[in-house]
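Only a single protein chain was left out; the remaining protein chains are all shown in position.
Entry: subunit A
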Amino acid sequence: MKLKKYFVRALHRLQKGPGYTYKELLVWYCDNTNTHGPKRIIKEGPKKKFVWFFLTLLFASLVFWQWGILINTYLSYNVTSSLSIGFKTMKFPAVTVCNANPFKYSEVKPLLKELDKLIEAALERILQPTQGDSILPLPLNSSDNISQTLDLRLWNQIPLVLIDEHDKDHPVIVDIFETNQTGPGNQTAAPPDTSNTTSEGKKYKLAVKLCNHEGSNDCIYRNFTSAAQAVTEWYILQSTSILSKVPLQERIRMGYQAEDMILACLYGAEPCNYKNFTQIYHPDHGNCYIFNWGMDEEALNSSNPGAEFGLKLILDISQQDYIPYLSSAAGARLMLHQQKSFPFLKDQGIYAMAGTETSIGVLVDELERMGYPYSDCTMNGSDVPVKNLYSEYNTSYSIQACLRSCFQNRMIEICGCGHYMFPLPEGVNYCNNEDNPGWAYCYSSLRSSIGHRQFCIDSCKETCNDTQYKMTISMADWPSEASEDWIFHILSYERDMSTNVTLDRNGIIKLNIYFQEYNYRTISESAATTIVWLLSSLGGQFGFWMGGSVLCLIEFGEIIIDSLWITIINVISWCKGLKQKRAQARYPDAPPTVSELVEAHTNLGFQHEDCRAPPSGETCREEALPPEPGTPPPNYDSLRVQPLDVLDVDSDTE
């Protein structure tokens, strides 16, 4: 019913035409708005009116301009960082200790025997003293019995070659165990041409020959300035191929066992032993042991700074049992990392030297960032398009894991087998010389490809919460000469139950890991511009220039609606007028329409005024009074109570 009534009234309204003009509406608005400028416009004299009009316009445009800036600032999602430094009880970092050497040489010797023989023979040939600047240091007679005992098949899979650079433009490639000299090969991965070097430059270079298929001509020579590097590189490639065929259990067995490696452990005042360490197999370093990884039990807290309350370890790396050609540096490799994260020792690990006590003061450097849209980082790696191969260790996402997974995935895609250094996805095997003869070639080209690296960098995202352990490392000789005897004796006794000293300076390492006096430095981000900030800034701007608020905006909107209403009504009445004109053409004496009548009635006061000649001076005060003293106030009212009443009365009279 109500709705019907409302529509009826609206219809009446439409028939009658607007009750007021645009000008009245505007004047009313200016007089009654809460914004500060418009009132002035109508209240002042003509000049000031103009000035105020101009000012109001200026301020309004200023407000809009600055609002634009503010909204832009808000949408740029800036952050502010806050830094806090101090000491608090924190989770002690997970400590991974490894031996720099992955396997006990005594255990892997059967596997690597052939390889060692090969390299020894090769070195023998390379290093034999040459006579002056003679052409070739190698005796060309391959008839000696060395080559018979050697496994040349293994050698020929990835051979080492000598490059004779006496003639810069036409280097001669000499295979070490063979007599045939091949012509200039397709040298890649070499430093730029050595044409401008001085004559005293080296004449021979060692290179690793990598072929796409065995015996094929699609070969590259990885060229090294140093023979030492070439040998190491070659040995790594060959041993990788051999070891990748060994099952994991066997590899773990060949590595260092916890009880052999970790001789003593003390956390704060509490004793701990090798059983408190979690074993993990790391392809680079064999068996690694992680203290306080937090996988099974709660992570330990440390609530005191200083070495007294930290972790103290004594390790034995038994340097005599190192694989001679695989790792030339001797020591323990250790790394501090977050609980439940995988230790990437090659990246973040540090060395501890044998025969020393290494003290490591730790400061936890945390960076807490806000995720999207503030910065492009990932909270848990779920939105990264790379399959995380390290999830088999139940470790959390990290950028290193992503990059390695990315590499491994590419390797499997391109070479058809996985690299031994990285975890395998299901159903794929590690590369080895027998099954994948071209793998080293493939791997080498993939590794040095810039495009591939960029691909991985682009697809991996860093984590939002980045924790780093800043270490202050200091070293001292340990054990001291005076204490050496008894320390070795006790440790040997405890480990091997023998009275003989089985340890020496070359194998023993002491580690102290503790929190520094200030153990954390946290940089946390917070949004610089929140919606509250935006609103208060918008309000501030509007208030500053025009004294306005949201209500003023609503007022303004109302006025616009009203003027639209007026327009609609005007248009309708104009249309009607057009119709009537046509009608008038037929009946020239048409009666006044309803709207005309109403207008005449309601706008009585104004008609009077219009009729009058403009009075001047004070006389106007008295005479300007309309005949009806109570001139209606602007009929317009947002509430529309008054005008409707009037209308009702009118319609009743009709």
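One rule holds for everything that comes next: a residue touches a chain if its C-beta (ideal position, glycine included) is under 8 Å from a C-beta of that chain, and two chains touch if they have at least 3 such contacts; residues count from 1.
We take it that contacts and distances are computed from a predicted model.
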{"item": "Per UniProt, the name of the complex member that is left out, chosen from \"LRR receptor-like serine threonine- kinase GSO1\", \"alanine transaminase\", \"Trafficking protein particle complex subunit\" or \"SCNNG protein\"", "value": "\"SCNNG protein\""}
{"item": "Residue among A:265, A:440 or A:460 that touches the chain left out of view", "value": "A:460"}
{"item": "Residue of A:12, A:282 or A:369 in touch with the missing chain, whole complex considered", "value": "A:369"}
{"item": "From A:53, A:87, A:105 or A:393, residue that would touch the chain that is not displayed", "value": "A:105"}
{"item": "Candidate in contact with the missing chain, chosen from A:10, A:127, A:476 or A:560", "value": "A:127"}
